[in-house]
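With one protein chain held back, the other chains of the complex are shown just where they sit.
Showing subunit A:
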């Protein structure tokens, strides 16, 4: 908790960057909303969404960009592996992964305030978004967002640790970016994907970052099943992260003098 609090404060040093991000997210949200409106006017009821659902989905996904760090990065870890500063992190009496998770959740909460609220408010003012009536839905939505953040962290942590093996992690990062944007639902809602591609996309971890929390918000999915799906991926990826951290300590040259 305390570490998350400091993560929040550390990132609050970069308010201008967060606000610039919020502005960009808002502008792109409006652009995407018009594209989706055009699509749903041509094909009403597509994928079980009406126009209001689709526009709400669009602004939710824009709001997730910051906290879920959909464009990758956000962790200083890979840079620290490259420069060897990771050595400092490893002499602390804490699990590297849990420590980074706490710090990253602090970052996510900060961005939730600065980067997620503005586009959502603007979207609601311009288009009128769907808002759940039941407070229970809001609670489940909050839980789903939190799980999404953990899945997002666990995935990015694995990508960052890949720097231990590949010297420069830019390749893995851009591959991860592509997969995340496409399979999270960021580009298009996943339930638009046909047949096996749709099932595959729905089963992969990235859907836990955008599609699942958005569906929980819109009430399009069984809540317990959705949260269970996210929790299972969070647990699996964190477990893998723990294994990879161990392997890194045994195999890897920590760079620098």
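Rule of thumb we're sticking to: a contact is a pair of C-beta atoms (placed from the backbone, for glycine too) under 8 Å apart; a residue touches a chain by one contact, two chains touch by 3 or more; residues count from 1.
The rule we apply is simple: contacts and distances are computed from a predicted model.
**Q** Using the UniProt record as the reference, specify the protein name of the hidden chain from among "ABC transporter", "Spore germination protein KA", "Na+/H+ antiporter subunit C" or "FAD-dependent oxidoreductase".
**A** "ABC transporter"
**Q** Check the options A:43, A:170 or A:249 and report the residue that touches the missing chain.
**A** Of all options in A:43, A:170 or A:249, contact with the hidden chain holds for A:249.
**Q** Which parts of subunit A face the unshown chain closely enough to count as touching?
**A** Residues of subunit A in touch with the missing chain: 2-3, 6, 9-10, 13, 84-85, 87-88, 90-95, 99, 249-250, 253-254, 256-257.
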